[in-house]
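Take a look at the structure below.
Note that this complex is displayed minus one protein chain, with the remaining chains in position.
Letters A and B mark the chains in the order given here, with residues in each chain numbered from 1 onward.
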Amino acid sequence: MSQNIENVQLKGVIFSPSELALVAPDITLTKYIKAGYRPSLRRFNEFKPMIISTAGISRYDISLLNDGKKINELTTVIGSSSIKCGGTSTICTISAGLVEDNFEAVNDYRMRLDADIIVNNDDKNEENEEIDNILGGNLINKNGCVYPVIEIAKGTTGPPGDEEIGLGEKLYETILHSGLINREELKVDVGLKSIDENGNEIILRGDDVGVIKKKFSFVIYARIQVFGKTGPLFDQCYASLVKALSDTKLPEVYLNERESNLRTKSGKRNANINIQSYDLVCDSVKYRKLKLRKDRICWSSTFGIVDLSSLNKEDNEGDIDIITETEEDIEQSILLTDLEGEAENNLSKRISVLSNGEGFFTSITIEKGNGSRITTDIIKQALELSQVRAKDMIPKF
Amino acid sequence: MVLSVAESAFIYDSLVSSHPSRPDSRKPTQYRPLKANCGFLPNSNGSSRIYNPDGTECISSVKAKVIRSNNISDLINVEINIFGEKDNTTLCQHLTTLIKESLNDSFDFNALKLTDKYYFQLYIDISILYLPEDFRYSSYTFYSILSLISMGVYLALKSAKLPLLVSDKKDFEVEEEPTFSDDWEVSSYLIPRDSISTFQPALVFIVGIAGNTVIIDPSLEEEHVLEHGVCVTWSNSKITTPIQSLALSTSNNKAIKPNLVIKSMDLVEQVAGDVINALNTISEQEIDEFDVVF
């Protein structure tokens, strides 16, 4: 018996590449990277091609089929986009609501708190203004925002996951702080629909309308559906949101006068008039385009940083020559663009840059993650790459 | 109820044989005994309680409210509450849709019309008090309960009484809310009893199909082996919509042959008249008893 035990030898387990990728994605990744490639067979700084298009499903999109010039009356979608990047596709639809300015989130203390801005309107002294300027001014009053809801198709049902919530939050923050949408742009010029002496419908605007004292703004909702997720999604979601916003058309809004007439006609005269009630109706045909601030349109690039140092020490057969150009530094960090696949998705060190392609950035996020420190070189490299990418991609919006 | 392979094979074989026999020796057209009474909820306009021998019990109540609307699709509201089930499950939602659809289809909305402007709005609340314990873990989809619910709603509607309007019927030019007599003695039935000219609310029948056999009112054991279910609506002595196929359980599903759809409708035509008569008798009897009590 004892002999038998002595004879037992540990056998090496051999995995096929596809099995290894499943069992130990991180080992696969380092193996690939040592060979100078990534599991997706792209080079380290090679971006994925992205196909950007309008989805053509908004209200104002003229359907290509049969009845050529009809507006799709059913949806309240006013802007849409569809983006395909590798196997991942996103569909973004934009809709809107109307909100009375006085009651709106602008004055909601909690909302201000959310946006890191607390402004005391009553005594606005110089000191406060200074702080305002440091914080980027009264953002909520200047910049419009979008309320995004992200849905990632994972093949399961249930409440929104961490990633979905996080992405939504990040998109909201990004749009608000980048100032992509001017708040003034969302203000509604409410008209009054009426019938003139000749029986024609006319729409009164501006000073002609004495009745409307209340001011209204559009609230923009976005719904982004992601199918076939392979890596971090922020870049693609941001791109689809910007594309959809640039496609967005805001309807004309008017107060329906006929509605109030109906109320008074029946029953006793003036019995049921309710002056406070208004009926905001959108014109089913007329619209204006939502103008975005051109200089604030950015492209988002997320980079992952992979360390090879520690693994090199363990692994003697590692062929360092291929990857390291600077021999004296064993601690090698490599910047990867457009992360894809499970192993790359697990990288905790990230740099996310929003660049407008002209040397300006609206947001730079660096996640320290685990492992060695992030060097300035890497950050510089990331900023440069994102510039190049942005220059390339922004014209495609 | 979990049946062994042998048990379900036996039940299935006896159902599909040339002389089909059911586990409880019923005829294909025969219902299980039911108990029902109506008008027992004092603060609703109409109510009914109906229960099966297997313990499934359904309480329905009809409440009327005055609404200023002429939008007919708003007038009947149905809510189904199943003990232990959330109300957003497919089962609940679909039962609600089917009942509502069947009623909307058959209802004579003139019965609800009060004046030119005002209508009665009906709220039909249905509550299923008991579902067999192992429902969640079994293969049953429980659409078969639809038949019971539908009979319950029928009875509740038949027993519903509406108060007498004392204000003017023609109020197109007058701004006045309708007022009612507070004497229940003069109230009238929602569905008038003088049988000839009136409408009957819809009844939904569940027909089970196995092989070439069609059976009405399948019991739990039978559902387990049935291949397909069909829901057929009957109102005003003819078959109406919605007609739909349903999976009564997920254990032995098969597609259905077209001729069996026709066959199941024949079956409903055979039994519907008797069921209506039986239900009418119940609704008329029990109300009298209720009156005697008070």
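One rule holds in what follows: a residue touches a chain if its C-beta (ideal position, glycine included) is under 8 Å from a C-beta of that chain, and two chains touch if they have at least 3 such contacts.
In the analysis below, contacts and distances are computed from a predicted model.
Look at the chain that isn't drawn here: its UniProt entry, checked against "tRNA (adenine(58)-N(1))-methyltransferase catalytic subunit TRM61", "Geranylgeranyl transferase type-1 subunit beta", "Exoribonuclease phosphorolytic domain-containing protein" or "RNA polymerase II holoenzyme cyclin-like subunit", names it "Exoribonuclease phosphorolytic domain-containing protein". In the whole complex the chain that is left out makes contact with A, B.
Within the complete assembly, A:N72 is the residue of A:N45, A:N72, A:N345 or A:T365 that touches the hidden chain. Remark: the omitted chain is touched by one listed residue; of B:N81, B:Q121 or B:T240 this is B:T240. When the missing chain is restored to the complex, the residue among A:P39, A:P148, A:P232 or A:G304 that touches it is A:P148. Touching the omitted chain from subunit B are residues 71, 73-74, 88, 90, 93-94, 96-97, 101, 104-105, 137, 141, 143, 228, 238-247, 250, 253-259, 261-262, 265, 269.
Interface residues of subunit A with the unshown chain, by the touch rule above, are 55, 57, 59, 63, 65-67, 70-78, 87, 89, 91, 93, 95-100, 103-105, 108, 147-149, 151, 153-157, 159-160, 164-165, 168-169, 172, 219, 221, 223, 225, 227-230, 251, 280-285.
Following the convention adopted for this analysis, only the chains that are shown with their structure count from here on.
In this assembly, the C-alpha centroid of subunit A lies 50 Å from the C-alpha centroid of subunit B.
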